[in-house]
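One protein chain omitted, others in place.
As written, the chain order gives the labels A and B, with residue 1 at the start of each chain.
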Amino acid sequence: MAQVTLRKVVKKYDEVMAVRGVDLDIADKEFIVLVGPSGCGKSTTLRMIAGLEEISGGDIAIGGDVVNDVPPKDRDIAMVFQNYALYPHMNVYENMSFGLKLKRTPRNEIEQRVKQAAQILDITELLDRKPKQLSGGQRQRVAMGRAIVRDPKVFLFDEPLSNLDAKLRVQMRTEIKKVHQKVRTTTVYVTHDQVEAMTLADRVVVMNAGLIEQVGSPNDLYHLPATKFVAGFIGSPAMNFIPCQLEQAAGALRIRLNDKLSMPVPASRTKRYASFAGKPDLVLGLRPEHISETRPHAEPDQHDFDMPIEVVEPMGMETLVYFTVNNTEICGRVNPDAGSAAGQAMKLRADLSKMHLIDNSTGKVL
Amino acid sequence: MANAAIATGAPSRPVKYRSMSHNRRWAMRWSYFFLILFVVFFLTPPLYMLITSLKSSSEISAATNPWWVYKPTLSNYEELLGQNQYLIFFRNSALVSVCVVIITMVISVTAAFALARMKFWGSATLATGVFLTYLVPDTLLFIPLFKMFAFVRDTTGIELMNHWWTLIIIYPTLTVPFCTWIMIGYFASIPKELDEAALIDGASWMQTLTKIFIPVAIPGIIAATIFAFTVSWAQFLYPLAFTTSTDQLVLPVGIVTTLIKGDVFNWGQIMTGALLGAAPPLIIYAFLMDYYIAGLTAGATKG
Partner (left out) sequence: MADIAAPTATAAAGNRRSSLHKLVQRKSTIAFLMALPLILLIAILIVYPAGYAVYLAMLSKSMTKFVGLGTFEFILKRQVFWDVVYQSCLFAISAVIFKAIIGFIVAHLVHNIPLKGQRKWRGMLLVPWVIPPAMSTLAWLWLFDPSYSAFNWILAHFGIGAIPWTGEAGWARFCVILVNIWAGAPFFMIMYLAALKSVPEQLHEAAAIDGASWLQRIWYVNLPMMRNIIAITALFSLIVTFANFDIVRVLTAGGPLNATHIFGTWSFKVGIESGDIPQGAAVSLFMAPILAIAAAFILRDISRRGSEV
């Protein structure tokens, strides 16, 4: 049983609050990813769980025991660092066994555990090499091996893939997922890359400015963001945010973008949004894939409009088109064969059934 | 020419340049020429030592071409190495230097680790202070030290004057500050994650130092060791001030004070003695040049 619990955890550096009260329950065997922009406090939170940073306030419990004062070595955790932090003078075997040796684990048990971990990670033939002689991906595996060998209650990953090139990163991402499926150890993983977060996590924790914005499964975060920050952070290209008004006219609720452009709110949402009609400072959130080229026959909650296209970015399987509404640059994803061209008007279709209405003053999704 | 260029379509070349490689070659030749001049300037004294050391005293006093050995002989070397006295100088120097190196490295490596990694109240100030003490020269300290020795004798009865081992106590003042400074710089360049990984692996501070930092910092330790050795081997003022009996002298002082007797200069032997005395640092330098240079440049490029 290795749950991790954070209660009102605070970290202060002199006068700066790096973490401003984080509450989080991580279940046994769960893979949790902390994601957020740099400086959001995700790494600090991880390092507090590891015991590398003192906690300024609140409590951290691992497996039910409060570990605030417990030194890192007694927390039964293992950590994988961004720069791997392999001991350069030890070979792979020594690197992986160092922790066990310090704990005076019997030699044959060490050997067995290292061999087993090496097998899981497919690095058996690298055991007597020095870190210098390894590629980036291999070092990454060794760093994970060092963690697995110790069979800890919790794995902590601090941006472990940031130093790898794009191709290897994708490969190692899958590798980490596979390893977790094999060993099923509770894992806390920090990254600034939302794709990594989405692909790896059972649940994603989005952090911003020292606070948790939202906790949820990758799909929940993508489809049901709770705040404008989460909506904008998750997804690439990012969600479009268009200033708008909500009008109540003749019993129908309409989203008005400007004098010329207004669209009816889908029937499924009218009840939810009714009370916000006339509210100032509203923003329409719409993902690029929900703005596409028009199709021959009309569909419910989908609205066509003409737009002069400013920039066209062919991506291969799709084409991104950019245009401006209310001084805001909007991105849409259209079929490569839809005949989009910069400088020309194009008939587009917005799928409002997937819309989000955001109160810009509070940053909350309504 | 312009017409021709248009006609053929070839690019025209209004100014004639000398080729790049031509310029390069001449720059290189001049570089080598001046380098040879400087090498001659820098190597003349040691070569002259060697030349003289191979001459018999009769050849020296005959005032033949001083830059040439007509009848090379090893008699100077045999005579010097046959003397008990010179061997004692050599032994004293070796003992002092080795002990100073050991003391220096123990003190400076542990202190540098504490200052670079563990941080305690006043550690930043102390690190700066260490560097400043390195700038306090021996010429400022030898007189108060001289007096302090007298004070120690008067209060405890321990005679520190005129003993070669006293130098073991004094020399670390010259070596420890700089070696600590080098090691602080070296330890600071080791990624923070490495000691965090060790901490998580369950290593104590002492284990982190001995099992991780010292092995990783071996190049820095070699550089600091070489520095400590050369400084102790070459130190001249302290032994000159604090030791007088011939059996307590170290090499530099021994050669200068015993081989020069009044106005009688036995130059063949002096040069032999000096050359042999310069040999240990030169040999170390020949084999470990890169570490030697790393140690030299560390002071200004780190920290």
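Everything below uses one rule, namely that a residue touches a chain if its C-beta (ideal position, glycine included) is under 8 Å from a C-beta of that chain, and two chains touch if they have at least 3 such contacts.
Treat the numbers as computed from the prediction; the structure is a model and nothing was measured.
Checked against the hidden chain, the listed residues B:F113, B:W164, B:Y186 or B:Y291 yield one contact partner: B:F113. When the missing chain is restored to the complex, the residue among A:P71, A:G278 or A:G339 that touches it is A:P71.
Annotation: of B:N65, B:N84 or B:S245, B:N65 touches the absent chain (contact as defined above). Along chain B, the points of touch with the absent chain fall at residues 27-28, 31-32, 34-35, 38-39, 41-46, 48-49, 52, 60, 63, 65-67, 106-108, 110-111, 113-115, 118-121, 123, 126, 128-133, 135-148, 169-170, 172-173, 176-177, 180, 205, 230, 233-234, 236-237, 240-241, 252-253, 255-256, 265, 267, 270-271, 274-275, 277-278, 281-282, 285-286, 289, 292-293, 296-297, 299-301, 303.
The rule is short, and it goes like this: only the chains that are shown with their structure count from here on.
Only residues 50-52, 71-73, 77-79, 81-85, 87-89, 98-99, 102-103, 146, 150 of chain A touch chain B when the two sit together in their complex.
The residues of chain B lying in touch with chain A in their complex are 191, 193-194, 196-203, 207, 211-212, 215-216, 218.
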